[in-house]
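To start, I am sharing the structure in question, which I have written as structure tokens.
The complex appears here without one of its protein chains, the remainder shown in place.
Moving on, here comes chain A:
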């Protein structure tokens, strides 16, 4: 197991390098630069800026400079948010995005898993239809619709919760964004759990348990363990996506996470910010895929790493 984890960390390095390389040159291919404004800057100013940010050097040299800086943990200065380095921006934003994402994913597992299990146990009953129906709604109604509705109802009309803002992570401020972030995930997890549970409850080994006259809770426990496998493999990439922030939710609720940096950075040709986001997302995806593989092996003894 340990050697497997070590091997995975080692193979992650070339993967990251490829991702960094491709995105570095891709963003440079995009027309325009970080200092292109409506009204062009004076040539002299432009030249100075390019020199300060080392944009005047040949591209391949810039690539090497960036790569060696990243190796030292330095993601460089942001081009648009000029008082900050990319590292500082992430140091402030990432914990916020991760808090939201972690809460949302936990909520999705808890609520989605429970609803899916109930629906599977009462297949083709009213409860099942309600869960399946809600699941379809959770998937189809976009979060930029759900979020304002919640804000109007609970923030303005009922005035139970603050409409927006981070407020140093006060729980009351987190409720609505976490729910909006979690809703589609709840829907997916519920649907997957339901399908996997139904399949498991019909399997031969569950029939064996029933033939042995074992109580209901033993049967459900066995079926749940088997049903968790497909859900786990879905949750890995989903967690990586949630923990690295959501543009829509963070923008609507005015939360200073990192989700918006991707869009802002890309639109403004803030090369270093985009690159930083790419690296962070890539690291999360690699990490959570590893977590999924480890969890899989814990649940399923048939998986071995040799």
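Basically, contacts are C-beta pairs under 8 Å (C-beta built on N, C-alpha and C of every residue); 3 or more make two chains touch, one makes a residue touch a chain; residues count from 1.
As a working rule, contacts and distances are computed from a predicted model.
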Omitted chain, identified by the protein name its UniProt record gives, among "BlaI/MecI/CopY family transcriptional regulator", "Succinate dehydrogenase", "ABC transporter ATP-binding protein" or "M56 family peptidase"
"ABC transporter ATP-binding protein"
Which one, A:11, A:68, A:106 or A:123, makes contact with the chain that was left out?
A:123
Give the residue, chosen from A:39, A:82 or A:302, that touches the chain omitted from the document.
A:302
Interface residues of chain A toward the undisplayed chain are 123, 202-216, 218, 222, 225-226, 299-302
